[in-house]
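Submitted below is the structure of interest, expressed as structure tokens.
Missing here: one protein chain of the complex. Every other protein chain is in place.
The first chain written gets the first letter, and so on, giving A and B; residue counts start at 1 in each chain.
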Amino acid sequence: MKYWIPAVLLVALAAWLALSGVNEYFFYAAYVVLTFVVLATAWNILGGYAGYVNFGTAAFFGLGAYTATVLFKWLGAPLAVQIAAGAAVSGMLGFGVGLLTLRLRGIFFAIATVAVIFIMETLMINWRYVGGATGLQLLRPEVTAPFESYTRMLFVVMALLAVAAVSVARYIQISWIGRGLRAIRDSEEAAECCGVPTLKLKLFACTVSGALMGAAGAPMPMYLSFIEPASSFNLTYSVSALAMPMIGGTAHWIGPVIGALLLGSIQQVVTVTISNEINVLVVGVLLVLFVVAAPDGVLGLFRRGVSRRK
Amino acid sequence: MKPLLEVRSVSKHFGGFTALSEVSLEIAPGERFGLIGPNGSGKTTLINCISGTLRNESGSIVFDGEELSGLPAYQRTRRGIARSFQVPRPFASMSVLENLLVPYEYVEHLKQADAGKQAMDILRRIGLEDKAGTPSNQLSQVELRKLELARAMAARPRLLISDEAMAGLSGSEVDEVLKILFELNAAGITVIMIEHIMHAVMRFSQRVVCLDAGRIICEGTPESIVANGDVQRAYLGA
Partner (left out) sequence: MIISLDLLFEAVLFGVLLGCFYAAVSIGLSVSFGLLDVPHVAHPAVMVLGSYCTYLVAGYGLDPILAGVVLMPAFFVLGILIYRFYYEAFERRGSEAGVRGLAFFFGLAFIIEVGLILGFGVDQRSVEAAYIGSSLRLGDYRIPYRMLVAFGVALVLTFALTLYLSRTFTGRAIKAVAQDEPALRLMGANPVRIKQWAFGIATGVSALAGAMLIIVGPVEPAIDRLYIGRTFAVVVLAGLGSMTGTLAAGLILGVAESIVLMFFGASWAPAVAFGLLLLVLGIRPQGLFGR
């Protein structure tokens, strides 16, 4: 209960903000930050809890966006269906990639996930139905009342998705599933000898992670009224989704949230005030900094600070 | 009586190196079995093949009448084979108690509360109950070895393989661990003990097998093994 009350309140707050007179730009920026909350949380399920660091976020995110596009163009599907489909398809991709690569050790697994991104991107570049390399313009339907604009509505949708993603991550973390994933991370061999079905659990984490990333990607075409391969499958999504939990802390569900809010906000500020390139530089530098100096992230620093005071 | 574990002509290679060469043995239910041999003779490799951590290239391993080949390690644990690791592998991010929750939740499928109670029982037996909340990466070497054994016990095995659980322990600690293993055996658990501490192996085992360079060079009662010339040569390198 201690969790659910603030969670519901946050969604209510989001809805109230969307209906208020707050500056439109806030919703543009907040939508992106909330997207990263979902991506970072999703990444952490496999990368943080189970310890399988992967760079494939852009593949699942982009695939979610393209699934939504296809459904919209082909069937005129409403947003909720787009999101569900994006989650389903990306979840299947997560399962497939897991099946193919989870037996591989550390770096091979990571490189394989990069490969999936480029292969997906190449497939979309060569598919004329979705616009190929130049992309596709989308005509959005009328925005549903009581929202004034698409951005406001999508902001609330993404807030819901963020709460959903964090709830899933939290459930996994505190349940026996989370303990199994941690056992895999600490010592996969010992985990197997304690009865943990390591492959099944890893596949589960891959699938859930992929599905959540796909769900985060699905509203993107509506947000931009446009979709194209290069930006949908941009490697920056992968680096950010990895950097944010590393910065916030990977052991607890709140770590990715902290990291996403922190880094996501910094990114928005830097992109607007300086440039997009410096934005990517900031992500890279912060990632290296935290990975070297503060491996347990902000959460770890906080815990150390608290225990030192005692 | 039907053997609990049959190892039939098992071989294992690592590249050009032969770790196990046509190893065969049988273990009766309820037996106390000792496995000795110099370092690098293949003892841990054999255990890895039995537990499923490694796959043997040829031969078969049959547990309680069931062929184990192709079964992943976690399935073998669920069927009743538990092992401790020679170099302790605790779940470092977890407390001592949590380490034990893993086998209870995954082998016995217990809920956390019940698992917690049973885990505390094991910790009491093994002398780690006041360390229950300690993060396992803060334990001493001796405590880590006890945790390894406790975790294997938590899997409620029919066959327990103890891989050098007593290395580095003092005389009284060795007696403690030996007492626990005797109690487990008295309760019906078959125990395979791998050890270098000869007096422990002698006191504990009903039957001993000696491995050298991947082959069994001798098999018999503890007394006959110790007196055996081949065994002495293997250890002392004549």
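Here, a contact is a pair of C-beta atoms (placed from the backbone, for glycine too) under 8 Å apart; a residue touches a chain by one contact, two chains touch by 3 or more.
Just so it is clear, the model here is predicted, and its values are computed rather than measured.
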Revision key, fill the gap. Neighbours of the unshown chain, displayed set only, are A
Point to revise | Touch criterion as defined above, residue of A:Ile5, A:Leu139, A:Val292 or A:Val306 at the omitted chain | key: A:Val292
Review point. Quick one: which of A:Ala14, A:Leu63 or A:Ala110 touches the chain that's been left out?
Key: A:Ala110
Check your understanding: Among A:Val156, A:Val283 or A:Val298, which residue is in touch with the absent chain?
Key -> A:Val283
Check your understanding: Touching the missing chain, which residues of subunit A?
Key -> 51, 53, 55, 100-101, 104, 106-108, 110-112, 114-116, 118-119, 121-123, 125-126, 132-133, 235, 239, 242-243, 246, 277-278, 280-281, 283-285, 287-288, 291-292, 295
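One rule holds in what follows: only the chains that are shown with their structure count from here on.
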Exercise for review: Return the distance between the CA-based centres of subunit A and subunit B, expressed in whole Å.
Suggested key: 43
Exercise for review: Using the touch definition up top, name the residues of subunit B that touch subunit A in the complex.
Suggested key: 51-53, 72-74, 77-78, 82-83, 85, 89-94, 98, 101-103, 105-107, 112, 151-152, 154-155
Check your understanding: How about subunit A: which of its residues touch subunit B in the complex?
Key -> 176, 179-180, 182-183, 185-187, 189-199, 251
